[in-house]
Each structure stands twice: as structure tokens, then as C-alpha cells.
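Note that one protein chain of the assembly has been removed; the remaining protein chains are unaltered in position.
Labels for the chains are A and B, by order of writing; each one numbers its residues from 1.
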Amino acid sequence: MANMKLYSRNDRIFVIVNMVLIGIFTISTLYPFIYIASLSFSSGFEARAGNVILTPIETTLEAYKYILSERMFWVSYGNTFIYTIGGTIMSLLFLIPGAYALSRPQIYGRRFWNLLVAFTMWFNAGLIPFFLNMRDLGLLDSYFGIIIGFAVNGFNLILLRNFFEGVPSSFEEAARMDGANDFQVLVKVYMPLAKPAIATVALFCIVSRWNGFFWAMVLLQDEDKIPLQVFLRHTIVTLSDDQQFTATLVNASYSVETVSAAIIVCSIVPVLIIYPFIQKYFEKGILLGGVKE
Amino acid sequence: MSGVKLESIVKAYGAVQVVHGIDLEVKEKEFVVLVGPSGCGKSTTLRMVAGLEEISDGTLTIDGKVVNRIAPKDRDVAMVFQNYALYPHLDVAENIAFGLRIRKESKENIEKAIKDVAGILGLENYLERRPADLSGGQRQRVAMGRAIVRRPKVFLFDEPLSNLDAKLRTQMRAEIKRLHQRLGVTSIYVTHDQVEAMTLADRIVVMNDGRIEQVGSPMELFLNPVNAFVAGFLGAPPMNQIQAVISGGDAAPIAEFAGQQFTLPPLPGLQNAVGRKVIVGIRPEYATPQTKAVEGSVSCTLELVETLGSEALLHTTIGGEPFVIRTETLGNMDQLNAVNGFTADPALVKVFDAETGVALSGQLRVA
Partner (left out) sequence: MSDAVTPKPAVTPYVNKRPVSQRIVDHLKREWQIYLMLAPTVIWLLLFLYKPMYGLQIAFKDYSIFRGVAASPWIGFEHFETLFASEQFLRALKNTIYISMMSLIIGFPVPILLALMFNEILNQTFKKTAQTIVYLPHFISSVIIAGIVITAFSPSAGIVNTILSWLDVDPIYFLTKPEWFRPIFIGTTIWQEAGFQSIVFIAAISGVSPTLYESAVVDGASRWQMMWKITVPSIMPTIIIMLIIRIGNMLEVSFEMIILLYQPATYETADVVNTFIYRQGLQSGQYDFAAAAGLFNAVIAFVLVMTANSISKRYSRTSLW
């Protein structure tokens, strides 16, 4: 775009107003996170009194001390790692070969197989039948159930398939002439070529696994298996109603608010760590998978 | 005898047949070029030889063995692709070695093979580069390296030069020819470019519409095309083809077009054939420009002179139909601009039946 100096007066006003508006929107996005972070480092008393606005007041680590001494925090944090890593690996084990096979023009019934995938994106049996099915399969209250039960997802499958379809078929043919079988073609040629698409899908899986709470809440009864998000909900929703907990707070330097805020911070940090990677790939990924020519 | 033999090879997609029973024998060490317009089935034929397309019908023999149902990797053939299909995540050395690694060759053998191939193709200094960092010509060389490293019985080339600019194409063409002379491997080469076909081939196979029109050495095809299609396809600029009617002549038949008469060679079928419709084919090189009417000359209207340096193309029309003459300039532009007719040696003129396009027999000597 042209240099600002070349702009007319009206254009300059327009550009500046626009920048201010975007700035406001950006700050309003960022502010709640800052607010929560400040809250988590403030004393319970100041937090309860509603004195925390921007920066921590009476800075203290008490809320974190409380959280980090909770056994359930560590258990659920560990579980989230198990679900995230296990679930992502499981997803890729299904998605990569599946998407590759769907992208091959030579398979019989290709339209049918693709329709089988697409239909699941249009029609969903719903919560109850899915839940009953998981129960019938004996996958309630199990790590494996959570990991396998959400392994395949139509959007990710089609995103990867579209990428594989975009690779010129001469790569497959060249590798075949060189003596590679289908698995070797996939592993030695197509997977390296599809690295950005695979990274995108892996990041989508990681984020949705890390954040997933609903099905974990429904399918897991055993407290020792719940992920962080379920524990977090538990804390936020139930602590404020928990008379016993509230009673212990009278003189404590932490409060429901600061404790909740501290868990939120602990749970966001891993997302923030991988966020730069996510950002690198997801724009491409959205456009790759959303609309197919 | 590591030749390739195609017997009544057919390719059909469902009920649609695209290759209609091809018979061709490629002899050991021979360089055969399949040439034809796009969609003529030449690439499909090549891909059937490679094993990348199923053969619908017929028998394909490589080195005396029927390979119809044998996977590409077990046919002992190698292919150079139009877009090279170099693996972007591997460096040059690993691209060349890919096939050997898949086949679990020993490390020492692979090392040695890479070295040999790099030496042959002048790639020694590029072995650690990725394809993205190579020029078009270098990529082309790597693609060939990947093919020759396995020492296959047959090389297949699928329009390997069409992604290069004109200058590089000429250079690589010569290189392919040299490579073939050096390695002497049976080669089948597909192109739509008749110049590549003429320069590279031991024998050319002209294809059209899923069928072979003619097979022969470049000069054979150039001088004695069996029909108007082959005549029009080979040679640049292509042969002039004039619709004409036989109007008499017992000893030497006369053709009439645009109100002019032209003496044809005494070919069978032209005697006492007044009224027969024919196509008179005159190569641009074999028409001698004239600036005034002479014995046997045909008059034409000069529209444009394209000077190519030592040569010039005279774009003329005869009765509205285009006619191109190729001649030497010798720096005499005034004379070129004054051209209003041409003569042609009847011995160098071809005549085709207007209905079928088939050449009336009469062989020209192959120079």
C-alpha cells in the first residue's frame, strides 16, 4: 500500500480512527486475560472487595500455593497431558492413512467412501445415542474411551485429504517406479510433503483435546481420570457454593476468585506456549480445509 | 534382448476407448519417440509400458517377458516425468538414491552409484542441494540421474523437456541424445514437439487419436509420409497442403487449383483420373520462389516476409489459401519482397487422396 504521506487529510483521519478502533477491540480482547492474571496474584481480601482493576493488589502467591497443593490439580493436569498427547497421536494414526487412501483416485467406491465421511458432518446422531454407544462399547470411565472415541473428525480428515489430492500424482508414480509400496509412498514421500498440513491437523487436535471438557465430564465418573478442564469447572462452579470452603476463607489470603483465576492461568499457559506454532499453521489450515474447489 | 513389444494394446476407461490396439516393437538399444498432438494417447501408451496405467487388452512384453500384470517396480523400467517429481524434502544425492534405498541396496553400492551418476551428469557439486535450489536444467539432470542410477532395461521419458525454456531445451536434447549413445539403453520418449522427435529418434511413431499413423526413421517420415496427417505434423513450418482437382494429362498429370495448373509427378492413380480430388503437398523448403512467371510456375500473392537471418519465410496466399515458402535470404530483401510465384520439382511433391488423406504411392529416396 501507498505511503501515508501521500494521503489526503480525510484519508489520514480515516486511517487513524480505524487504528484507534482496532486498538480498542484488541485491548478489550486482551484485558480479561490481564484482569484474570492480576486477580490470581492479588490477595483474597482485595479480590473479594473488587479492588483489582488492572494490576495485582497486595501481590501474593497464596492462590497458587493453594492450587499447587491440591492433589486433584496435579492429577487432572497429568490426565490432560495423557488425553492430549494420546488423543493427538491416535488421531494422526487414523487420519493420515485414511486421508491418503481417500485421496487416491484408483480406489473403488471413492465417492462412496468420501460420502461416508461427509455425511457425518451433515448428520449427527446426537448426544444420547453417542453416549449409549460408548457405554455399550464399555468405554465409560476409561482413558482409552476418551482417546479413541474422538479420534476421527470429518473436518480434519477432509483437510488432510484435500492436501494429499493437491500433491501432483507424479510423486506417487515416481516413487512407485522407484520400487516403493503404498506405505512407503505415504511415509517417505507424501508425509514429508504434507508436513504443513499434518502440523495444522496435529495442532487442531492438540487444542481441541486440551480444551475439551463436555464429553470428559459426561463419560468420566472416576475423579482420578478427569482432565484439567473438568476440574476447573468443578472449582469455579462448585467452590462458590461450597459453604465449607467459603468458611475457611475468612482470614485466608486467597479467595474463590483468586483460586479460580490461578487455575485459569495454569491452564492457559500451555496454550500460550504452543500458540506461535498454531498461528503459523492455522490460517493456512482453515483455508485448506474449508472450501474445496 | 531387452526390447519392448506392444501387441494390440488397448486402453479403455469404462466403455470409452482411448488407445485402439497398438502394435509396436522397440528393439534393444533403440531410441523410439512417440509423437502426436495432445490427447492422441501417446502418454497413456507410455504409462501402460511403465505400469502406471492398467492395460485393458493386448500383450506387453519387456525383455521377452509378458508384464501386463506386473507392478511397475518389478518391470525394471525407469521414467523421467514432465514435472520431474523430485522429492523436495530430499537433497540431490538422496533423490538419486531413493530407489536404491527402497530396494535395500548396500550402503557402499549406493555411495558408488550416486558418485557414478553424478559424474555422468555433472552433478558432483550439487549433491547436497535441495531441488528447490536448482535451476531447471539441473533438476532435469537429477530426474535423469534418478532414472539411470538403477540401470534399468528401459528408459521412459514423458515430455521431459517441456518445462524448460527454448535454449535449455535444445541443450538438454543434445544431452539426452549423448546419454543414450553412451549408455545404450532402450528408450521410449513421448513428446508433442516434432523437432525433439526428429532430432532424438532412431524411429518415430506418429500417433493420432489413439492409433499409430506411421512408424519410421525421421527422414523416412519426413520424405514419405503415408498420409496428410503425418505430412502436416512433421516439419516446421509444416508441409503446404493444397486442395486440387486432376484436370488432365496422360504422361504427367495436371492438378488444378485456384484457376491455376500444376504438373504432378506421374503417380499411379493420377492417369486418366480427371475430376479426382487430391491434396497437393509441397514442403516450404521445396518451393522455389519466383519473381516473374516462368515455365510451370504457380502464382501467389505475397503477404508477409519473416526474416530469420540466413533464411526467410514467405507467407503467401493462393486463391485465399495460405502457402508458405522457405528460402535463403542471401541479403537480397528486394528480391524477396517481389516474389509473386513459385516453382516446385514434381519429384519432391507429395499427393494425397482428398477423401482419405492417404498418400498416393511413390517413394522418395531417403537421403
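As a working rule, a residue touches a chain if its C-beta (ideal position, glycine included) is under 8 Å from a C-beta of that chain, and two chains touch if they have at least 3 such contacts.
Bear in mind the structure is a predicted one, so any value in this text is a computation, not a measurement.
Chemist: From the listed residues A:L102, A:V189 or A:C205, report the one that touches the chain absent from this view.
Modeler: Of these options, the touching residue for the absent chain is A:L102.
Chemist: Which residue, A:Y77, A:Y143 or A:F213, contacts the hidden chain when the whole complex is considered?
Modeler: Answering carefully, the residue with contact to the hidden chain is A:F213.
Chemist: What does the interface between subunit B and the hidden chain look like in terms of residue numbers?
Modeler: 10, 12, 14-17, 20, 54, 56-57, 69, 71, 208-209, 211, 213, 227-229, 232, 238, 240-241, 243, 279, 281, 321-322, 352-358
Chemist: What subunit A residues would touch the chain not displayed?
Modeler: 1-2, 4, 7-8, 10-11, 14-15, 18-19, 21-23, 25-26, 28-30, 32-33, 35-36, 39, 47-53, 93-95, 97-98, 100-102, 104, 106-108, 113, 116-118, 120-133, 136-137, 148-149, 151-152, 154, 157-158, 181-183, 186, 207, 210-214, 218, 229-230, 232-233, 236-237, 240, 255, 257, 260-261, 263-264, 267-268, 271, 275, 278-279, 282-283, 286-287, 290-293
Going forward, only the chains that are shown with their structure count from here on.
Chemist: When the centre of a chain is set as the mean of its C-alpha atoms, what distance in Å lies between subunit A and subunit B?
Modeler: Centre-to-centre distance between subunit A and subunit B: 58 Å.
Chemist: Inside the complex, what are the residues of subunit A that reach subunit B?
Modeler: These residues of subunit A touch subunit B: 168, 170-171, 173-180, 184, 188-189, 192-193, 195.
Chemist: Quick one: which bits of subunit B touch subunit A in the complex? Just the residue numbers, please.
Modeler: Against subunit A, the touching part of subunit B is residues 50-52, 71-73, 77-79, 81-83, 85, 87-89, 98-99, 102-103, 146, 150.
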